[in-house]
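Selected chains only, in their assembly positions.
By letter and in written order, the chains are A and B; residue numbering begins at 1 in each of them.
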Amino acid sequence: MSSIYSALKQECYEANMELNALGLVIYTFGNVSAVDRKKGVFAIKPSGVPYEILTPEDIVILDYDNTIIEGELRPSSDTKTHAYLYKNWNDIGGVAHTHAMYSVAWAQAQKDIPIFGTTHADHLTTDIPCAPPMSDELIKGNYEHNTGIQIVDCFKDKGLSHTEVEMILIGNHGPFAWGKDAAKAVYNSKVLETVAQMATLTLQINPNAPKLKEALIKKHYERKHGINAYYGQ
Amino acid sequence: MSSIYSALKQECYEANMELNALGLVIYTFGNVSAVDRKKGVFAIKPSGVPYEILTPEDIVILDYDNTIIEGELRPSSDTKTHAYLYKNWNDIGGVAHTHAMYSVAWAQAQKDIPIFGTTHADHLTTDIPCAPPMSDELIKGNYEHNTGIQIVDCFKDKGLSHTEVEMILIGNHGPFAWGKDAAKAVYNSKVLETVAQMATLTLQINPNAPKLKEALIKKHYERKHGINAYYGQ
């Protein structure tokens, strides 16, 4: 009953429940994981279990090579993507994946989300990247593992830092987001969905809307994240 | 008071209440049925009864030729469509019909919903078909019965399998969905509505959005439905 992973499972459980409470998932189309770097394991939602009956005890514990360490249920079908990210980006603490409406629409449209305003700039200074669909060979191979590769490679190709840009769209699929812990990954998923809807409406109102100017991008990002940040307590 | 159809009525009642709880109906613009193959009957919502006062006892029992077997209320006006589907597709267990917003919009636009992403591919591997409006003679005839014919014929014409594609749009009208039981029919109605909204937004963002590539369609469908499926428990 008691487990050395209880706190980690609880963190993962709460983040998954929050993902649902924020309206980012229908049915079980989403999953959040949380990592314990000292123990070298992460916790993730079991596959296909409805949020209404999910309990902290259902959460599955795995190492970064996808070996189940604790848990009787099958982990999320996207587990290998989470594992790959934890293995390659050793400074992230949580990962979230959703099929939220506007994020998915941009992923299906295969477009980066342009940085149109300060809501966006409060969180990142670039367009939100959309990774192009995977090659057929990779799809037929170790698909979810390769989705992890796709994410990491896209960041390398575009010269982006995963600590400054904590979100991505996978072309034709949907969003992944991460952060210092599972709660931050969920927060970033909600920010991404909000910014995605704002960009959709901005282009509806003005198809030639200009991007945010450099000075405003810098100002807003730095007041939240810079050395002299003055947002929050 | 007690009835040999109590369990069937309860299943039907719960599926109808779920349809409403999912936000797929306003007023009484929707109906779900459930079949008992052994007894050769199906249960369906009575016509025009608000969800707030609906009880399991109100559910009407009919055979596949639309003869009322039990129940004092008039069955849904779409009953003959349900009956036709049960009679012709003997492996389905439930049918749902709604006037949900985005599903209706695509039906009114008389367009198949293109397969743009993995949310769609997780459930079916083709575009969601939109049956063309019925001929005038059929409309003037046994209309709801003929709507059943329209559905079955559309699947024949397009070479679709009703066990692989569990949903359709009726041009100018709205969606029907089905499945192994009433709950699955309701689930498919919600998936259809979600996918319909995602496709609408995808085309708004990128009118030239490409369809999902074949390898991804196959991969996603098979991880949920194939022999080696690894989604769910």
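Basically, contacts are C-beta pairs under 8 Å (C-beta built on N, C-alpha and C of every residue); 3 or more make two chains touch, one makes a residue touch a chain.
If you're wondering where the values come from, they're calculated on a predicted model, not measured in any experiment.
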{"item": "Homomeric complex, total chain copies (2 given)", "value": "4"}
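By definition in this document, only the chains that are shown with their structure count from here on.
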{"item": "Between chain A and its twin chain B, rotation from the CA superposition, multiple of 5 degrees", "value": "90"}
{"item": "CA centroid of chain A to CA centroid of chain B, Å", "value": "33"}
{"item": "Contact footprint of chain A on chain B as seen in their complex", "value": "116-119, 122, 187, 190, 194, 197-199, 201-202, 204-206, 209-210, 212-213, 215-216, 219, 223, 230-233"}
{"item": "For the chain A and chain B complex, residues of the former touching the latter", "value": "26-27, 29, 46-49, 73-74, 77, 99, 101-102, 104-111, 133-134, 136, 139-140, 143, 172-174, 200, 203-204"}
